[in-house]
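The complex is shown incomplete by one protein chain, all other protein chains being positioned as in the whole.
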Amino acid sequence: MSIFVDDDTRVVVQGITGGEGKFHAEQMIEYGTNVVAGAVPGKGGQEAAGVPVYDTVDAAVEAEDANASVIFVPPAFAADAIFEALDTDLDLAVAITEGIPTQDMAKVNKRLGETDTRLLGPNCPGIITPGEAKLGILPGNIFADGNVGLVSRSGTLTYQVVDNLTERGIGQTTAIGIGGDPIIGTSFIDALEAFEADTETDAVVMCGEIGGEDEEQAARFIGEHMDTPVAGFIAGRTAPPGKRMGHAGAIVSGSGTGTAESKIDALNDAGVPVGDTPEEVADHIESFL
Amino acid sequence: MSIFVDDDTRVVVQGITGGEGKFHAEQMIEYGTNVVAGAVPGKGGQEAAGVPVYDTVDAAVEAEDANASVIFVPPAFAADAIFEALDTDLDLAVAITEGIPTQDMAKVNKRLGETDTRLLGPNCPGIITPGEAKLGILPGNIFADGNVGLVSRSGTLTYQVVDNLTERGIGQTTAIGIGGDPIIGTSFIDALEAFEADTETDAVVMCGEIGGEDEEQAARFIGEHMDTPVAGFIAGRTAPPGKRMGHAGAIVSGSGTGTAESKIDALNDAGVPVGDTPEEVADHIESFL
Amino acid sequence: MKLHEYQAKGIFADAGIPVPDSQLAESVEEALDAVDEIGYPAAIKAQVHVGGRGKAGGIKIATDRDEAETYAEEILGMDLKGYTVETVLVESGVDFVDELYVGVTMDRGEGKPVLMVSTEGGVDIEEVAAESPDAIAREHVDPAFGLHPYQARKVVYNAGVDADVAGDVASIVSTLYDLYEANDATEIEVNPVMITSDRDVVAADAVMNIDEDALFRQPKLAELEDEAYEDDLERKAGEYGFDYVRLSGNVGIIGNGAGLVMTTLDLVDYYGGAPANFLDIGGGAKAERVTNALDMVFSDPNVDSVVFNIFGGITRGDEVAKGINEALSGYDELPKPVVVRLAGTNAEEGMEILNTDLLGVEKTLEAAVQRAVENAKEVSA
Partner (left out) sequence: MKLHEYQAKGIFADAGIPVPDSQLAESVEEALDAVDEIGYPAAIKAQVHVGGRGKAGGIKIATDRDEAETYAEEILGMDLKGYTVETVLVESGVDFVDELYVGVTMDRGEGKPVLMVSTEGGVDIEEVAAESPDAIAREHVDPAFGLHPYQARKVVYNAGVDADVAGDVASIVSTLYDLYEANDATEIEVNPVMITSDRDVVAADAVMNIDEDALFRQPKLAELEDEAYEDDLERKAGEYGFDYVRLSGNVGIIGNGAGLVMTTLDLVDYYGGAPANFLDIGGGAKAERVTNALDMVFSDPNVDSVVFNIFGGITRGDEVAKGINEALSGYDELPKPVVVRLAGTNAEEGMEILNTDLLGVEKTLEAAVQRAVENAKEVSA
């Protein structure tokens, strides 16, 4: 089993005629993902990455019965693309775009509360259920089918941890990058809740980082609601306050909220071991299995 | 019994220090309504119509445990006053103000969908449960306690019909003016549904007028869901298309939707007799009882 | 408030929507000067608030100066569904290959603005809506968020607009929505948006109605209010602050509250008369407002008889009667017979003190209307 995506997922790629969109659509298809259409205004009737392109997401969903979207649209137009996706009652929209203004995302967040569509991201690498479907830009070859779930705010850090797991022969049910922005559609808790409910997921890796209080909330959720063991990692222990560490969301506030220490403490309080290095995370997971 | 208001209703009056607000607050109190507070920014700590005034509705509700509001605030500020009322989780807000821009009301309407508060109006005379509570500007003395419900888009037309009923000794459970604007908080259907559920209401008068399609929808509702007999009246049979007949909502569109004929036909189709004169409406009601 | 085509087009042009070259003319000479400058073909368009101007002969296309003169003479001063044409818009004729309909209006049922686009433009859109509703693509706008750019594209693509002009049409839709919001419009309609042989898009007509309740925050539009009146009595009503609509009958009607006044009109009709107007004087009925209301109906040459129907409500009937008597104090004799009916609180006391030397008084609405209808028949007989 898996969470959020599997081989029944039918994907429309927004921005499929752009460089990134086309490349990754091809990569997704190569991985075996069921990419059924593209959506780009003004490009309706064309073909890209071997699938038909429609002018609107609505038309693509209607014609190809898609139930998920992956969004490769530049930051200035990305919020609009997300609104368009949310308007078509998809099950899942994955926003890869980095650099969407936060106030745009606040508006998107409001709309999210009015729909049943799950948004993943933005500023995320996407989601993969190894051997079934890949929505996003994750490098498929480092993943392996297995029984560990992974949820992370970061892309390459995810790859690092997955690499450590796969090298030990530990595969994954689903790996999810929830994104490095301050306002994102799917939280740690959303993913953890789904992993807890997934009968094939026997352990979960949660990679957090500085900024915000999502990890603290997730820690409380784990303590109160999860039987599946979780191992944690928190990036940014050495980050100074007030500085944005690459991710728009990775910032320790002047008041000292959002520190790695606070997150690590919260996880430890919930019985979640936190690795000092990615290898240690893999050690903890190995010990759970 | 009654609908929406009774002697447990605890009322805050927004705009109680203005001429209209103060006069009608006094009238409401004189009628026996449980007016517990006023709310006017900058007037907190004062007293008006014998009740304490607070700077915000929030503070008034908090301090005096109000569960309903009546809004006497000029059109330019009225939508803001409604938003303020909706923000405090009241059971009922009654907006008397006439002349609120329609686009403001479209925004209010959106918020309404997000709250559990009922909005009555705007541009309405209010609501009265004879002998228990009066929220608004209706002349209390023409009403009598009884078993007929009344719902109307118009103020003085309501008085006219009530007068005809009361003179014949037919009293009312509750009478509701839903307002003459194109976008209003409580529809005919909302009121009809409540009257249908009210065990003491044995018959209902519904006074519609030209514009929109609320009466047609209400007619379908009556046909499908109501056992309580309804008598109708529709004002504006002689109104030319494209002209606003006093009420912002009373306009037959150029395309011929919103005509009195269409509404009368719909009501007749639902088995609702429609009077040619207010007296005839009273005749129909008398025949039901 | 309805803007004239030329006013709406001015607003469109300022917002960057392409409109044809045009000039306003109030005389045949001005029209010819305009057409000399603009060239042929030129459209000569009556500037009155009447739907279906074209069918009614209010729009003609001149291909030379003689035609221009003939048409200008025909249209200026013509009676178009009861309105006299005092101004024409002389406009460069557009060589079009296709016509679209684009509109923004408030969907009352949804409580949301709705965008509408159809490739069946240039004809009566109401007929299109009635006969083939699917020919009109619709997109509702959430009033809290405002228009999302994708929605303008979506409604245009859903309507089946040709791909090569879809972007330009979406841009017009988007601008129209902005104007709708910024100007507190209740309706904006461009029918047709013309597509030229060069695949340019041009707004060839313009309907723009403004929410009167929002004029307080639209000072520039409020300035246009006077120009927007097409009737001296409507202008006067605006000055007096009355809700007023002029009709074609001979029974003048004054009352308080929109629903009750409409009912009074309906009863005039029901009892065989013909209402001359809708006039709502609002609450209270203070002497000054009564004076102004009487001035309105007395100065309407169509009015032969008047019915004055007031439901007192909170305002006591005796106070209303005093206001009426005070307003009558200037008259020795009324120019037209007036029947008054008071109802509500203290109505009997009020009717007792009414000046019955000048007024007829009736106790019920039905009786008052019937008497006013009879009076009108007598006067006009």
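Order of writing sets the chain letters: A, B and C. Residues in each chain are counted from 1.
Everything that follows uses one rule, which is that contacts are C-beta pairs under 8 Å (C-beta built on N, C-alpha and C of every residue); 3 or more make two chains touch, one makes a residue touch a chain.
On a predicted model such as this, the values are computed, not experimentally measured, just so you know.
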Only these shown chains touch the missing one, namely A, B, C
Only one of A:L165, A:M245 or A:A266 touches the unshown chain, namely A:M245
Touch with the missing chain holds, among A:V57, A:A85, A:L120 or A:I137, for A:I137
Missing-chain contact, candidates C:D142, C:D211 or C:E230, resolves to C:D142
The missing chain sits against chain A at residues 24, 27, 75-76, 99-103, 105-107, 109-111, 137-139, 141-142, 152-160, 163, 180, 182-183, 207, 209-214, 217, 233, 235-240, 242-250, 254-256, 260, 276-279
Note that chain C touches the absent chain at residues 142, 144-145
Where chain B meets the chain that is not shown, the residues are 41-42, 44-45, 55-59, 77, 80-81, 83-84, 87, 107, 110-111
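Criterion: only the chains that are shown with their structure count from here on.
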Chain B and chain C share contacts with none
Computed over C-alpha atoms, the centroid farthest from that of chain A is that of chain C
The distance between the C-alpha centres of chain B and chain C, rounded to whole Å, is 28
Dist(centroid_CA(chain A), centroid_CA(chain B)) in Å evaluates to 49
Whole-angstrom distance, CA centroid of chain A to CA centroid of chain C, is 55
Each of the following residues of chain A touches two or more other chains, namely none
Within chain C, the set of residues that touch 2 or more other chains is none
